[in-house]
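Below: one structure, written as structure tokens.
Every protein chain except one is present and positioned as in the full complex.
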Amino acid sequence: MDLKFSAAEEAYRLRCREWIAANAHHAAAVAKAADPVQAARDWQRRLWEAGYVGLAWPKAYGGQDATLTQQVIVSEEMARAKLPPLINTIGLSILGPTLVLHGTEAQRRRFLPRILSGEELWCQGFSEPGAGSDLASLTTRAVLEGDDFVVTGQKLWTSLGPIADWCFLLVRTDPSAPKREGISYLLCRMDTPGISVRPLRNAGGGVHFSEVFFDSVRIPREHLVGELHGGWKIARSTLDHERSGLSGVISLEGSLERLWRQAAAGGEIADAVARQQAAQYWIELEGLRYLGFRALSDQLAGRQPGASASVGKLFAAKLRQKIARAALDNAGPYACLTKKSPHVVGKGRLVAGYFDSLGYSIGGGTSEIMHNVIAERVLGLPRSSGEA
Amino acid sequence: MDLKFSAAEEAYRLRCREWIAANAHHAAAVAKAADPVQAARDWQRRLWEAGYVGLAWPKAYGGQDATLTQQVIVSEEMARAKLPPLINTIGLSILGPTLVLHGTEAQRRRFLPRILSGEELWCQGFSEPGAGSDLASLTTRAVLEGDDFVVTGQKLWTSLGPIADWCFLLVRTDPSAPKREGISYLLCRMDTPGISVRPLRNAGGGVHFSEVFFDSVRIPREHLVGELHGGWKIARSTLDHERSGLSGVISLEGSLERLWRQAAAGGEIADAVARQQAAQYWIELEGLRYLGFRALSDQLAGRQPGASASVGKLFAAKLRQKIARAALDNAGPYACLTKKSPHVVGKGRLVAGYFDSLGYSIGGGTSEIMHNVIAERVLGLPRSSGEA
Amino acid sequence: MDFELGEELVALRDIARDLLAQRWKAESARRALDAPPSRMPGELWAELAEMGWFGAGCSEAGGGSGLGVIAAALLAEEAGRALLPGAMTSTLAGAVALDRNGGAALKAELLPQIIAGSLPVTLAVEEPNGTWGPDSVEVAAQAGAGGLKLSGRKIFVADGSSAGLFLVAARVGDDVRLLPVEAGAGGVEVVPMQRIDAQDIVELRLDGVQVGVERMLPDAGAAHDAYAVWTVLVAADLLGSAGAALAMTTAYAKERVQFGRPIGSFQAVSHRLADVQVNVEIGRSLLYAACLALDERRGDAGALVAAAKAFIGETAVDAAEAAVQLHGGIGYTWELDVHLHLRRARANAVTAGDAGWHRETVARHMAHCYA
Partner (left out) sequence: MDFELGEELVALRDIARDLLAQRWKAESARRALDAPPSRMPGELWAELAEMGWFGAGCSEAGGGSGLGVIAAALLAEEAGRALLPGAMTSTLAGAVALDRNGGAALKAELLPQIIAGSLPVTLAVEEPNGTWGPDSVEVAAQAGAGGLKLSGRKIFVADGSSAGLFLVAARVGDDVRLLPVEAGAGGVEVVPMQRIDAQDIVELRLDGVQVGVERMLPDAGAAHDAYAVWTVLVAADLLGSAGAALAMTTAYAKERVQFGRPIGSFQAVSHRLADVQVNVEIGRSLLYAACLALDERRGDAGALVAAAKAFIGETAVDAAEAAVQLHGGIGYTWELDVHLHLRRARANAVTAGDAGWHRETVARHMAHCYA
């Protein structure tokens, strides 16, 4: 049992860090660019050309065939340097692994390199107004007419909707089958006639998600992934394929440090309640960090990490909310001013972080669903008439 | 809206207080008596003769026909003076109201005065090993043979089992009916042949409950309460008939004051965490007190208090546990010694109080069931496939 | 003994709930986020005045309802439920403060105007020193030839840009007293503070403002008493917000079907809502107790006001957070009212003292009781 990196790994980390330092001005330019989407695409391509995108992916499709440890090192270094996130993150984290496992060779060669380079941005069309936690009850229909699927329906919670080039989506192809057995997995250009996108304003006032409407949208049959009616299992396999969560730990580290500095005077927090609270969060964050190391070790050793990803997601969401709440509470009424107020503390970031934190127990599987998963898959308790 | 008592009520309180003062030595004698059961019976009779037992009950059956406010005054004064609880409390709080509502005139005249005087002690036979929260699934059978019910089965969580003279119990008289419609309510002498009692030792090491076994026990038909097969609704009517909870508030007041004194030096608690915690408990206790006054006002005005008893029970159980836990935590390792240890603090009362507190969210309806009741009856949410 | 609302109070509450539901839509509160501050339309203000609401918490002698502080609290609760701009609540607090603690001449001059709706009023207590309440006031009135002279800054002054009169807490000698300052008086400047719920919160800058000594509220405890009344009204607003968040989430949980069942049939949902309901009931009990204690000027009134504010503030935030969580993604959108209550609850929970600060008041009361 040890947590040490080998000399080769440490050297790899050093090269990565040097590259980041040398390219920091490009990273910084992204936020200030006149066309931030194009700038983010350019930044992703730059990273990819340097070998820092698609580390786990096969070289044949533009990846690096890198080790899991190298992936962790890169994600740690990127988080630590506060580099902008990769714009094509949904394609990278969800569609890519899906195509590697379930795509045809033609699909892999056609799509994977362009996901990595950022040439084609992807959005996801899974959730619907009536299908949230109960995703399998989705009703967007696809009917095969000749060599095309004709798709009609509405998708919700689509990130990048207005700027994506492609969408991967789940559709119902067999309405008579049991609900999990009549779903197919399709790929669709976003400029296909019949698609319209409506941005959704969120509680904080910003726009992150969209609704996407499909009105008799024609999708060529070659853009079916896997078997017809076999889409549920494919989607499920990548929903389970969650990251180790170690990069989430690094972002929480930043939040906790800010919380401490906000409450501390002369290095110490004088108020016992705030001090004990901050210490508890440090403890929980370390627990999350080492849980991540255990999950990573399992993956490295080829063992199934099981439902530990659910444990991490549930605990991390709660911890993020506790830290965000404490930061708000400690700042008292000053935290409840908008960023335009001359009296606001932290430039309104405390409220934004708090609003943001509330989404972590909803998106990507609610905490209620995570509880179900742990109860049923880890503890083996009977289903609660719902499902994971 | 006011909380003032009338002059007549204040005079009544004064007389009650004077009587208690004049009889304090009798109360004190109960705990030290060689035969504590007989002493407790004697104490109840003394109280009854003075007019302080059965205040709400009709005079015709030995009661006082007193006002609700007088009842509150007496229970407050008794709690404040830390008088020993009435030994026949189960008969007084559950069977008595049941017979007043559902008994025959003969049953009322036969049983009620002896409940009040303590001449006949009662125990309850409701729960069974397989019927706890789901009480209606009870399986103790009663078959009518001639003029007798013949009862066979097992009851659990029976207080006073070894000393009770009588038992009121629920039995299944129609196994083919839906489960709530085949239950009857019987009264049974505890010295009837075929009854055996096995005391249950609890987690704290003491004995409070018993198991009661019925082996072909014959109960005369005249000891059926209400209709044959109509026992469930009868039992339910007194399960709902909970007290205002104001006497519970007084016992919590004592716990909170002890918690404060234990943590305070020179009147103040220096540790901010313990101080804030104690203040929170005071707040919650006041909330519970005034919730009780609201429920009482509803009763006084003839309004249904609704499920507010469930709100009070749930909140009070949690508060009792929080105070008990804090008392234990504040005393550190010293609290975790037995009362025999020379180093123990509070004579082992902290651990006893803690163990005791854990029972409050189980007995008389678990907190899970209370949540169901509030969700379904107050908020009108659909049943969770379980039931209240 | 009667510790539930009497018929008149129930009627007042029901009328207020119906009227505000008709006259003020959540949509207006949402629009105010893009164009703050949230302000009461003139016609609505006039209608409320006509209903006599601004005197709800005042004595009959003062031209009010004589129903006690509880009447004002019930209106504030409905304001919270309806996401109404705060000006009514501030004016209620100011009217009660004057009625309870003002001198006869001042009352005769101001109360009729306030109750008639022509003089919106508010309290100005907090200063930029990181804490709350009259005890932390540092602004001191200087006695001079023309009376008292006030200079300094007050912050988090509620509904300051529509108020016609500020009751300013200031040190006069050893005490903290309340001084009436007209919005139009020389040396008065009002600067918006921009709160996350778009409520009209301002900084009040005072530069040599003159106040006649005879206009000072005569009771040395007036500032503390007025602050207690205002605190209890903010708690009532929070209780209304909690009730609204609970109601909308309960309704959603009955309708929204997932896995073939309304989500309200899952205990993860129903028990969470039951906990909110429990807290709302306990909070309501504390609110009524605090109002009654203020009416009766009981010794434990301060502790009960603190208890109500601390408990209800945490309840309201929790209710709004539960609403976000149980609505799922949709509860996180601009179009739903959930975030409006989250914003209001968060902001009001730290207005007139946060829970920790109020628990310190309770702890002092306990130390006194157990001495």
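As written, the chains take the letters A, B and C, and residue 1 is the first residue of each chain.
Note that a contact is a pair of C-beta atoms (placed from the backbone, for glycine too) under 8 Å apart; a residue touches a chain by one contact, two chains touch by 3 or more.
Given the structure is predicted, the values throughout are model-derived calculations rather than measurements.
Trainee: Which chains here touch the chain that is missing from view?
Mentor: The chain that is not shown is in contact with A, B, C.
Trainee: Quick one: say which of A:Val53, A:Val311, A:Ala326 or A:Leu350 touches the chain that got left out.
Mentor: Here the residue in touch with the unshown chain is A:Val311.
Trainee: Just to verify: which one of A:Arg114, A:Lys322 or A:His371 makes contact with the chain not shown?
Mentor: A:His371
Trainee: So that we can see where the missing chain sits, which residues of subunit B does it touch?
Mentor: 127, 130, 132-134, 137, 156-157, 200-205, 209, 273, 328-329, 332-333, 335-338, 340-344, 351, 354-355, 358-359, 361-363, 366-368, 371, 384-387
Trainee: Can you list, in ascending order, the subunit A residues touching the missing chain?
Mentor: 1-5, 69, 257, 260-261, 264, 267-269, 275-276, 278-280, 282-284, 286-291, 293-294, 296-298, 300-301, 303, 308, 311, 314-315, 368, 370-372, 374-376, 378-385
Trainee: Tell me, which residues in subunit C touch the chain that this view leaves out?
Mentor: So the residues of subunit C touching the unseen chain are 266-268, 271.
The rule we apply is simple: only the chains that are shown with their structure count from here on.
Trainee: By CA centroids, point me to the most central chain in this structure.
Mentor: Of all chains shown, the one whose C-alpha centre lies nearest the global C-alpha mean is C.
Trainee: Work out the mean Cα position per chain and let me know which chain is farthest from subunit A.
Mentor: B
Trainee: Just how far, in Å, is the C-alpha centre of subunit C from the one of subunit A?
Mentor: Roughly 41 Å, centre to centre.
Trainee: In subunit B, which residues are in touch with two or more of the other chains?
Mentor: In subunit B, 276, 385 touch at least two other chains.
Trainee: Touching two or more other chains, which residues of subunit C qualify?
Mentor: 261, 266-267, 269, 356
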